[in-house]
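Of the protein chains in this complex, all but one are displayed in their positions.
Take a look at chain A:
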Amino acid sequence: MIDEMYIRGVQVNYYFVCKTKLWLFSHNVSMERESDAVRLGKLIHRSVFDRDEKEVRIGPIAIDAVRRGDVIEIREVKKSRAFEKASYYQLLYYLYYLSRFGIKAVGRLSFPKQRRSEEVILNEDAVKEIENVLKEIPGIVEGEMPEPDYKPHCRKCAYFEFCFT
């Protein structure tokens, strides 16, 4: 398989959220503290979509939920729409990953708390976009730690004290 296939879904997500977070996470520098937000996220994952297969792991990816029908539907469950773009590309990556194995699927980005969801489809443009991202991630991870860039959402991040102390 191609060499970007070891990239994890969260890494694609962090690529859009914060390059510093992507770098730290990739070097196993994680924060121990389970914030209330993380706990809530886990609870939502556990309590929704009872009928689906959950936490399906394939290589480096872990799909939240899979529903088998005429066409396979994979879901990425999120607590809020705060990082919608990041979630969108994370799901796109899963669709892309499966497509490399000849598996056709559609994605659904799901926000149970808001009772909303959106369909995500891997078309040709999306393939190009995700391939570009996958090409950039190894370069960021192998380089020096990117200097943190202060954004309003930083204050809620588990890495906030680490980055700005």
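Convention: contacts are C-beta pairs under 8 Å (C-beta built on N, C-alpha and C of every residue); 3 or more make two chains touch, one makes a residue touch a chain; residues count from 1.
Definition applied: contacts and distances are computed from a predicted model.
Peer 1: Could you check which of "ABC transporter permease", "Taxis protein", "Ion-translocating oxidoreductase complex subunit C" or "CRISPR-associated endonuclease Cas1" matches the UniProt name for the chain that's left out?
Peer 2: Its record in UniProt gives the absent chain the protein name "CRISPR-associated endonuclease Cas1".
Peer 1: Touching the hidden chain in the complete assembly: which of A:47, A:132 or A:165 does that?
Peer 2: Considering all chains, including the one not shown, the answer is A:165.
Peer 1: Which chain A residues touch the hidden chain?
Peer 2: Residues of chain A in contact with the hidden chain: 27-30, 32-33, 144-145, 147, 155, 160-162, 164-165.
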